[in-house]
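Sharing a structure here in structure tokens format.
Missing here: one protein chain of the complex. Every other protein chain is in place.
All chains are identified by letter, namely A and B, in their written order; residue positions are counted from 1 within each chain.
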Amino acid sequence: MTYTPVIELKNVTFKYKNCDKFALENVNFQVAQGDFVLLVGYSGSGKSTLLKTLNGLIPHFYSGLFGGDVKLFGESIAEKKTAQLAKTIGFVFQNPENQLSALTVEREIAFPLENFAIPRQEIRRRVNEIIALLDLEKIQDKSPFAISGGEQQLTAIGSALALDPPILVFDETTSHLSPQSATKIIKKIAELNREQGKTVILSEHRLDRNLQYVTKIAYIESGQLKAFGPPREVLHNKNYPLELYPRITSLYEQLKKVTDNFAILPEKHRKQLLAVPEPLTIDDFLLFIKGGRESV
Amino acid sequence: MSTRILEYFNYEQDKSLIHRFDPRTKMLFVIVLTCYTILFRDLVPLMLLFAGVTPLVLLAKFFKKWLRAMITVLPLVLLIIILNALLLKNVPSPTTAGLAMGFRFLILAEVFGIFFQTVSPDELSQMFIKFRFPYSLAWAISTAYRFIPTLTKETAIIVAAQKARGLQIDRGNIFKRLKNMIPLLIPIFASAFRRSWQLAEAIESRGWNAMKKRTFLYSLRLKWWDYLTLLLLFGLFALFLLQVIKQYPLPSWMLWQLPEKYELKSLAIAFWSWLKNLFQK
Partner (left out) sequence: MIEFRDVYFRYAKKNPDVLKGISFKITDGELVALVGKNGAGKTTLLKHIIGLLKPTKGEVWINNENIIKKPISELAQTVGLAFQNPNHQLFAETVEKELAFGPKNLGMPEEEQERMVQKIAENFNITHLLQKSPLELSGGERRLVSIASVLTMGQKILVLDEPTFGQDYRQKKRLGTYLCDLRNKGITVFIVTHDIDFILDYFPRVIVLVDGQIIADGESKTILQDELLIQQADLEKPILLEIQEKVAKMTNQEYLPATSEVEFIEKFKDILLQAASQEGKK
């Protein structure tokens, strides 16, 4: 059996009309089943543009120069309509206010199912399932305009999940939220990735609270994919900027520097510490400290 | 004043008896009542109609709002009555005709008020769907309606933001003032445009019109009380048609008119001569 990636981009290039430089330049990458990809890049680097190519919003919704090919499960989407792809790929956007339109939260979730002419009983069953999954019982009859930003994003996630697509895309879905709601949403997304095997691709600015769930990082700069792979690999790529290090990793690096690669410690101890993988998350850091105490 | 009137036609979420009727029932109600209001030209039947419809205002639980709106339009109604009473010719009693006109206006205001008070924009759009209008149109209506409060709020923020940047809206001559509107109008439109664009992307990504056919989690369903009311309304409509075709004469008590001496014109003349007397003395 040959391996087919869930998502595959081949030489994807895009230039917005009225824009002199390319927003995407020859982007190539493959995402495997069950991956949790974190798309990192400064603002204006092309994250949203890249994500929009995944379900054809680019080039269908934006005029400009498009080149290359996007494949989902080995099939090119060039000939497919965005609406048709809703069954394959669920999309959640950044702004909570501008993606909901139904009368109630419940109907927002039902909306994609109605679009695909699913029978009513089936819609009812699926909607209830999602409401339970995302704990939306309390707000299911409320207007999506009368709930908090975090609840709005959960509603949008619920709606994107309705058709049970195997791929989920999140474009800075938490950046309009308070830190507590953002963390809650990320946890939910991680749960969907872990428990339901959804392939997730997510763009974010905050690394510290996300990296524990992430299997791959994609780093994009000026429309070019500069690094792609497992987190530690990408962080050590020379193209990856120090500024975008997770706070924890950067603290570790500083500690390493101050202690001259732990040279101030006994040799055996030092070796032990260097053997502990570089910490990316708080738990990693604890492991590292533990390693420092219990080694020798 | 205009906000009062707008408010009067604004849907009020409530669980009144009238709210529970299907919008199609209420639509027929509006049609039948409008027909009758136009059919009758005499004061007594119109007063009876008014007396019959007013309890529905109470049932729909918007009496207070109704009263406020009525007070707001009272000058207009009085004007209708007075102008008719003074200027109408070729009728036996212009004042009666004027009053009839006034009641006609009030009945129509009540009937349409009840409809818009108790039919939500969403029910309205579902009604359109039932009448086989395209889904996109029905969706656009109910969505536009839902975004009105957001737009109002947004406009207020835009005005505040530009004022904080030193924009003075009411300064200078008319051209200067118009020019001062640009920093407000562009963000308002750009923001509305961006909003609809993002919404379009979002619904497209969730399968908008993916199939020719679509289903609905909820759709309108007539209940027994709707059937009963519809039956009654159809009966009334049949009577209306019959009357239009056959032109049966109305019973005489329905044709009652104000006695000559209470005519507005005669009252005015009497008042005038009384005044004249007063001054001549």
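Quick notes on this one:
The rule is simple: a residue touches a chain if its C-beta (ideal position, glycine included) is under 8 Å from a C-beta of that chain, and two chains touch if they have at least 3 such contacts.
No experiment lies behind these values; they were computed from the predicted model shown.
Taking the complete complex into account, B:A161 is the one of B:A161, B:L178 or B:L267 that touches the chain left out.
For chain A, the residues in touch with the chain missing from this view are 18-19, 41-44, 48, 94, 148-149, 172, 175-176, 178-181, 183, 205, 208-209, 241, 243-244, 247-248, 251, 254-255, 258-259, 262, 264-266, 269, 273, 282, 285-286, 289-290, 292-293, 296.
With the whole complex as reference, residues 154, 157-158, 160-168, 182-183, 186-187, 190-191, 194 of chain B touch the missing chain.
Quick note on the criterion: only the chains that are shown with their structure count from here on.
Centre-to-centre separation between chain A and chain B, using Cα means, comes to 49 Å.
Listed in rising order, the residues of chain B touching chain A in the complex are 120, 122, 139, 142-143, 146, 149-150, 194-195, 198-211, 213-218. Within the complex formed with chain B, the residues of chain A that make contact are 52, 55, 57, 61, 81-87, 89-91, 93, 95, 97-101, 103, 106-107, 110-120, 123-124, 127, 143, 145, 156, 159-160, 162-163.
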